[in-house]
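Every protein chain except one is present and positioned as in the full complex.
Order as written gives the chain letters A, B, C and D; numbering starts at 1 within each chain.
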Amino acid sequence: MNDTTQIVWLIPFLPLIGFLINGLGRNNLSKTLTGLIGSGVILASFLVSVFVFFSVKGGNTQVVHYFDFINTTSIKVGFDFQIDQLSSLFLLIITGVGFLIHAYSTSYMHDESPKDFAKYFSFLNLFVFSMLLLVMGANYVIMFIGWEGVGLCSYLLIGYWFKNNDYNNAAKKAFIMNRIGDLGFLLAVFWLLAKLGTADYHQVFTNTPKLTSFDITGITLLLFVGATGKSAQIPLYTWLPDAMAGPTPVSALIHAATMVTAGIYMIARSNILFTMAPATQAVVAIVGLATAVLAATIALKQNDIKKVLAYSTVSQLGYMFLGLGVGAYTGAVFHVMTHAFFKALLFLGAGSVIHAMGGEQDMRNMGGLKKYMSITHITFLLGCLAIAGMPPFSGFFSKDEILAGAFAKNPVYWIIGFLTAFMTAFYMFRLYAMTFLGKFRGTPDQEHHLHESPAAITFPLIILAILAVIGGWIGIPEVFMHGGHRLEAFLEPIFAQSNIIAAKQDISHTTEYMLMGISVAGALIALLYAWNKFSKYQKSGQEETGLGKVLANKWYVDELYGSLIVKPIQSLATFCNNVMEKSIIDGFVNGVGKAVNYSSRQIRLLQSGQVGTYVLLMVFGILILFIIQLFL
Amino acid sequence: MFGNDITIPHLLIFFPLVAGIITFFIRKDSLVKSWSLLAAIITLFISFASIYYRDNRELSGLGFNYEWLKYMGCSFSVSLDGMGRLLTFLTAFSFPVIFIATYRNSYKNSKAFYGLMLLSQAGLMGVFLSTDALLFYFFWELALIPVYFLCSLWGGEKRIATTFKFFIYTFTGSLLMLIGIIYVYLQTGKTPNSDHSFSMQAFHSVVLIPSQQNWLFWLFFIAFAVKMPIFPFHTWQPDTYEQSPTAVTMVLSGVMVKMGLFGVVRWILPMFPAAVAKFDHLVIGLSVIGIIYASLIAIKQDDLKRLVAYSSIAHVSLMCAAIFTTKQLALEGVMIQMFSHGINIIGMWIVIDLVEKQTGTRKISQLGGVAHKAPVLTIMLVVIALANIALPLTNAFVGEFMMFAGLFKFSMWYTAIAALSIILAAVYTLNMIQKVFYGEVNTLTNVMKEISLNEKIILGVIVITIFVAGVYPQPFFNLTKDTVAAIITRFK
Amino acid sequence: MNAIILTAIWGIVMMFGGVFFKARATPKYWAIGGIVLIIIANCLELISGEPFALKAGGAFFEIDVRSMLSFNSFNLTFITVALVCTLLFFLLSGRDIEKVGPNVSEYFALIFFVLCGLCLAATFNTLLILFLGIEILSIPLYILTGSDKRNLKSNEAALKYFLMGSFSTGIMLMGIAFLYGGNSEGSFFINNINLGEGKMPVMIAIGMVFIMIALSFKVSAAPFHFWTPDVYDGAPTVFTSFMATIVKIGGFIAFIRLFENSFGKVHGQWQMLIALITAATLFIGNLTAVFQQSVKRMLAYSSIAQAGFMLLAIFALNDTAKEGLVLYSAAYSLATIGLFAILIKMHDYTIDGFNGLAKQQPVLAVTAAIFLLSLTGIPLTAGFQGKFYMLTAALRDGHQHWLVLFAVLCAAVSAYYYFKIIQAMFFKEGSQHIQTDGSIGIGDDITPAFKLLLIITAVLIIVLGLFPSLITEWVHYYNL
Amino acid sequence: MSVIEILFWFLSVLTLGGAAMVVASKSPVHSILYLIVTFFAISGHYILLNAQFLAIVNIIVYAGAIMVLFLFVVMLMNLNADSEPPQKNKWLLYIGAIAGGSLLLVIVAALKQTATTTQMVQMNSGNVGLIKNLGMILFTDYVFPFEISSVLFLSAMIGAVVISKKEA
Partner (left out) sequence: MPVYDYIFLSVALFCIGVVGVLIRRNAIIIFMCVELMLNAANLLLVAFSKMHYQALGITNPNAAGDAQIFVFFIMVVAAAEVSVGLAIIVMMYRNTRSVDVNFLNRLKN
């Protein structure tokens, strides 16, 4: 089916067009027009993606070559797109969720001036464009282009309100953290180039035998470093919560649908390499788990509604990495999808809340919004249930699959994973309860303004809510329904190689039932506990103490980084600038000049102006010459 | 006076030369600007032609010989190979850009200013074109002198001392190179009317035993290292960039810096392969140190010009390291990067100049919120700055990517260290953008106005070049294929 | 031959002219006419030689000198260079010679006698003529140095110059005596000295060292240079310019001719001495010049430094060296004469005296800059070609590479003090002592003609810088 | 020990002694007189070597003309022992003596081990030094230097004029 190849370029191209139109015409486009273009292009590319998806489902996967990006005797990098199950799936998620968020933004950002509005949408489009590049690229270089692109866009979007310096700092932090990851990614690519002379997926994956185990471990580790940067894992996760500085839809886009899943995508894409490097896999799994727990604990004590969601994202991402680490690639991808749904839903919901509260983000000043904004409330509840892993909501299936995989690998993983799930349920419903239940704790005029958001906002919420509910059903585990896991079947070709190498060890149905039971029960308990604890939450002045304080301050990680990394570098730079440069090197250079001047001043004293001295020196000269000539 | 008909390379040298000399004698100052701009543009067209112009009279690309110092075996021979084309084009391209960008600046005694500018252009062209060692040295010095006067006459308040330091630095280096040239010359074989020859072919085919190569290498390398500049020899550079008038800084950093790299590729690599193989770790080590060192210092700079100066040191050091890997991948990267770096840094200077002209300061700490006043300028700057830190789809990415990849082939650890600069570069660049362009407007930046049309056009041109070269760099590779291939064969 | 006789005759003419000339300016014109005449005669002789014998019998005087003189294209070319330099010197500084004292035409006469001595020193073939030549070269200079009688500096300079000069004469004679004694041929002919096999006889060695020292004194090479700064500083500036250029290169031609013809065969045995002397000269000259405040004195030291570079020719002693020496002499003399001509016009000889010259007198400033660049050895100027030839010669010789490296480093140092003046002229603001005519530190007599001459000199320098072969090719045409 | 040798040694002692006194004696006039003694001694040497012409010329030109000139100048300035500038710093004095001595030492030491120095010098015979022969050579072979030396005298004359002429 050639027709896909002919149209596939549209998918990234349309957002690019949107970006250009909005970007260049920002001075003379009306808001509505901008909004239409902005979200229209995404919708269009979504439709194309759907088409592509189905043609892929029909078994038509291919690499489309456009032009040579770099083509020299020593290296060939084609500007190619790879269309297969994995990418097409991600295309759907990105463009689909992306579109909803665009639509949402048209109303959410309506207070902006036309200029900034256009700027905002152009950035959004650019963001989607680079994300699409990342996903569609047929080699690591193209992927890296998108990879850096999303980093840049997140920078631009987080710092969208660039008057505020904290926002700029947050943006900068995001970009630099990403750059650290990118460094790892780049090195990995260089390594591949050095060993295999190519960065094409196909050739790399077919030539894996050429690589020594050391190479593979190194490459995968570096790739994973890249992933931690993008997908906010330990140690590079701190940028993501700060990234809440951006407008809420942006947060939704970045954290739910697109950017953060890049790491997952990349590892899933290069699953063969990872499967061949068990050491790396272990690292991935452990880091993932650690992140999941850490983020969850922090989320317990956050009061900023977006911060809670942010940490929950981090923790969910941890889950996905756990999945990747234990070789449950399908599960990870599956979770990416479901997570995209409910997390987008939650963020947009939160956005709608904030919208209603007039920019207020502190949960302590909310409460009892249930009666003011019903749609938001319902959809939000569904989202919470989904993320808490309540059957039959989407989160349940994906999370359960990962946990099952973890258990198969090593029960300890499972236990920690379970704890995290427990906490997740707890803080999500703490959030829910503090926001929607109880009575309103905000200022009177805030209360006066409370209202349900307009359709442009609620519509995406509803869609996403539906997806959040049913999204999981494409991956019903074997135990419930034979051949129920359509996703796995669909993605089978991608992970085929890995499955050959490491056949995933199945666990008996009984254990599986038991595991599900336990996790659901645990989640339920946490849920109910949080529900009735926080539904009658009262503002209390007293400070957090002990562990609570530590959690509230996010384990002081930022401070730690500050004193361990930032300060030393700064002082080193100061040293170079003040001591090394000015005193030592320049000092030496000028020293030479000074030496010349000094010696000049001394030698000139030979010229005493007295004939006697002159002749004397001459005679000495004569003597020396004679001695050299006659006796040496 | 030249036995043979004038070819493109000669036009490239002599047109700016003559134009420059004429400029000194123009009476009306108003005429000077337009005249020199016109001249620069014509030169640009000539160099356009030179890219497509092929000459089959001689095997060595375009070129011909005029027996200059007959009995010394030195001939006025110029020719264009791929690298020559690239760099002459860069030279020809940057001068009109510079002239237009600084069109609003007014200089006292402007005819001298523009005359010297054109002369320096002629000198640069000569450096990139000459295929005769002595001629090369000739132009090497000639390019220096006008710049020396430009800096000292129109520079900042500490200009005299600074530019003099710069002069002595480079002059000493080039004198050492002169010894090297003569020594190699004395090793070359007979020619019809002289017992040795300065021609490039003779130099490239001369056989030197390793021990000779080892010290000759340094005689040459120090000269080039100073020009580039490489880590311990760099201290002249930030001061000079800071003190010189921006137009000159553009020439210095955009084009002149390439002289050093060009010299290494054109002379050192072919002549002293053994020495290169011997000292590659040393040189690359120095370069890597330079990369990190300069990036670190850049973080601490408060003066925009110094910041860009240090970042430029970092970039050039990377190129130098890449060259000394003698890996094809890296060299191909260097070729395109030489061009990209020129374009980007000129762009940076233009923006800085615009900001300084309006606010009267270059101190990062004193600026802020420019983005509100001049959004277009800001967008341009952001693009250029991002190109400067080698973001994908900008011109610098391709080059740096390939250079790093090549360096990685040479040694994983050097790469790992050098690549840290990616992060550091992001740090100082973003700092700069944030402090200067974002944030609240203050009294200084309140006077900022949006940039004028011709400035928009120039910056637009640069930005477009950045993207074109970033998305489709293939033409550059095709252009410089021959040079790289020729070099690589010596290290196979 | 032409040059020798005509200079002598013209000297006498000028001498008697002193009685008849009424107008103060007349001697200058006569002198200029004379020098032109001599140049023409000399050129005729030059081109009358082999291989192209354009005009047979270009030598007017058929005198049997018993082969005490030898004329070949090398020394004839050299004489031409010296004469042309003198012509420029007359043209540029003629008016200033008139300012020195009342007996103008006598000064010119003495200068002509000096030229005569120079021609002898350039063409000698026996030690006797060498001795006479050097003396004829020196004695008039003692007088010229002291010619500003009321000026104590001038007196002091004259006295020092005279005492040390005669001292060096004594040394030279001692050397000649030993040479004669050691030479089993018992003759004074320089190419007829029996050096024996292997290491040369001790007496010859002693004589050679003595003569080397005496000549080093004449060319002011360290450590026999001490007279130079004081004498150049004390003498009237016009004559300093003459001494520092034409006379000095006369010393060099004598030096290289003697050592090439007499001791060329045992080059290796004394090369080390010259190497040491060269190094010392370069070192002292350059380093001491750095600190000088008075431009005149600074130029004196720079002349020592330049002498160091010229000594490289004697160190190398090959064809390139000979070409280089002629070229270098021309480049150095032109530049220095021009500089002095400008310097004389200044009222303040310190470097600050040059501040802001570019604004008042752009022509002077630009030409001065060219001269200075040439002295520094920047390409496109004759100075570069000279240095280039010297370095090539020294490297071609293949021994003592350290010397070349050292020379180059010293050249870098020299840039330091030459550029001080350029900086003063172009980059500094004019200093306070403004003359009534509004020009800074500039006398009234900057005539257009003067400027034109300066420009011509500068152009000459650049032309030589582009086409050194104009001179160098003459060196090897024929060798009698 | 032949007469010649005795004479030689006597004259040598006279020469060196005179020279030493020239340097040593306080009063310029005495120095001049000692110098004249030296010159006479040297002329004696010439005669010993049968170089009569030079002996005569030496006496006429040096001992006669030149020395008288010196004497005249000294008288003119009426310099005497107490008007004599004292050599203040003694070390220059010693160092000077040492330097000169070592110069002598070096040369002599170098010449010690050479064959040529054992050659004999022809004493009071051989007619090469007679006026007849020298005149012949001077006006045949050496006519050119002879003429040229006139230039020297001319310049010396001009010099004397230029320098000592009172300025108007």
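One rule holds in what follows: a residue touches a chain if its C-beta (ideal position, glycine included) is under 8 Å from a C-beta of that chain, and two chains touch if they have at least 3 such contacts.
In this text, all values refer to a predicted model and were calculated from it rather than measured experimentally.
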item: For the chain not depicted, the shown chains it touches; value: A, C, D
item: Contacting the left-out chain in the complete assembly, out of C:L159, C:V266, C:V363 or C:L409; value: C:L159
item: Touch residues of subunit C, complete complex, unshown partner; value: 127-128, 131-132, 135, 139, 142-143, 146, 149-150, 152-153, 155-160, 162-163, 166-167, 169-171, 173-174, 176-178, 180-181, 184, 186-188, 229-230, 233-234
item: Missing-chain contacts mapped onto subunit D; value: 4-5, 8, 12, 15-16, 19-20, 22-23, 28, 31-32, 35, 38-39, 42, 45-46, 49-51, 53-54, 57-58, 61-62, 65-66, 69-70, 73-74, 76-77, 79, 84-87, 92-93, 95-97, 99-101, 103-104, 107-108, 111, 116-123, 126, 128-129, 133-134, 136-138, 141-142, 145, 149, 152-153, 155-157, 159-160, 163-164
item: Missing-chain contacts mapped onto subunit A; value: 604-605, 607-612, 615-616, 619
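In this text, only the chains that are shown with their structure count from here on.
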item: Computed distance of Cα centres, subunit D from subunit B, in Å; value: 71
item: Shared-contact residues (touching 2 or more other chains) in subunit D; value: 107, 110
item: Where subunit A touches two or more other chains, by residue; value: 593, 613, 620, 622, 626, 630
item: Contact footprint of subunit C on subunit D as seen in their complex; value: 107, 110-111, 113-114, 116, 141-142, 144-145, 148-149, 151-152, 154-156, 158-159, 161-163, 165, 167-168
item: Complex contacts: residues of subunit A adjacent to subunit C; value: 593, 596-597, 599-601, 603-604, 606-607, 609, 611, 613-615, 617-618, 620-622, 625-626, 628-630
item: Complex contact set, residues of subunit A against subunit D; value: 612-613, 616, 619-620, 622-623, 626-627, 630-631
